[in-house]
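Just one protein chain is left out here, and the rest sit where they should.
Up next is chain A:
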Amino acid sequence: MRNDSERTASAGRTASADLGPALTETVVVAPDAPRRRRRWSRAVSLALLVVGAALVLSFPFIAPNPYILSAGVVILNYAVLSTGWNFMGGFTGYISLGHAAYFGLGAYGTGLIVKYLELPGFVAWVLAALVVVAISVPVGIAALRVRGASFVIVSIAFVLILLLVFQSWREFTGGSEGLIVPRPFPDLLRPEHHRAFFYLFAGLLAAALVAWWVIDRSKFGTALKSIREDEDKARSLGVPTTRYKLIAYVLSALVTGLGGGLYALWFGDLDPIFQFSILIGSYMVLMALLGGVRHLFGPLLGALIVGIALEYFKLEFGDTQFHLVAAGLLLGVVVLFMPDGVIPAVGQLIDRFRPQQTSIRDVSAAELLEQNRRSDASATGAADAREASGEASTRDASDVSDASDPKEVTR
């Protein structure tokens, strides 16, 4: 559909170059087509949402064995991380490849607080989240001074530094020996443990999705998206970009850190090389890009696809590095063929099978005539036009909108 509209739009543009002023207004959108479309897609989304939520909630009972259940937990964890990443990457377009830093900090923060302060697991989890926020503020201030590729490099540097610190500070973190985190529910058997954490991750994911959704439709969200489109332009319109980017960055770190903390309590054994790996950070990016960073459920969908694929490759090929090759190939395919991710690609596919109702229409001969008449009038009165009073010009503007009354066109 977008292709169609683009074609029409550019056709309109070349036409206006040929015919001069008469056709400057030819790219006309029938205003209620998008509205109808939105209502339709809202109904579909709602239905999908209900089905999806029901599937997630019943999964622990459908899962044939604890192994599959634990794979479900892993995928939900990825979904949380990737959705967390999308608070920054999706809204502002700042691609952090080092977001595993906050996954690791949340996990180690939780583990270390449990170990040294001997607090209950979930209290440690909340405190660790606060630590993550406290760290992400100065790091964000420093990192967000640069854009584009430089920001990517800075984010990678940050996670590599943390990896080194956590590996070498053996007395405190346990180094590469790992850190054992006691289970928060010691009485639960393994399958029940998985089940409990499946719902905890699902709850965290739901909270993150709601937060993303609220921002997405707020004025704050509009401002963040304008940063993604053209940061300098956004600033020139008064958007306090530095502050807004930082807020998005800290929120993103918080959600990712909460995901890490929950992971620590679930898995119970932390290793710096995994917690602070660039690979985990890359997965977050890959999943979000695959599903679609502009969409609420993009990262979740990406996590589902990549997560299932990874589990499958591990099962099939064991401890080989084959899953890395597959992930790399997938990334290539996404970037080349679905730059906006799966969700928009599927949307376009569906549009193709729906009855034609393009939102950008061609101009009928009668309207052309009308427009020519009007532009003739304005051409002969070019001198007057300059002197035209405010009243006259607003009347003129409303004329244009009357002419493009959608009801006349679409019926």
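Quick note on the criterion: a residue touches a chain if its C-beta (ideal position, glycine included) is under 8 Å from a C-beta of that chain, and two chains touch if they have at least 3 such contacts; residues count from 1.
Everything that follows uses one rule, which is that contacts and distances are computed from a predicted model.
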Record-based protein name (UniProt) of the chain missing from this complex, from "Carbon-monoxide dehydrogenase small subunit", "ABC transporter permease", "ATP-binding cassette domain-containing protein" or "Cytochrome c oxidase subunit 2": "ATP-binding cassette domain-containing protein"
Residue among A:A54, A:V214, A:I308 or A:I350 that touches the chain left out of view: A:V214
Per the touch definition above, residue among A:A128, A:L179 or A:A223 touching the missing chain: A:A223
Interface with the undisplayed chain - residues on chain A: 5-6, 9, 12-13, 16, 20-21, 24-25, 27-29, 31, 34-35, 214, 217-223, 225-226, 229-230, 232-242, 359-360, 375, 378-379, 382, 385-386, 388, 390, 393-394, 396-398, 400-401, 404
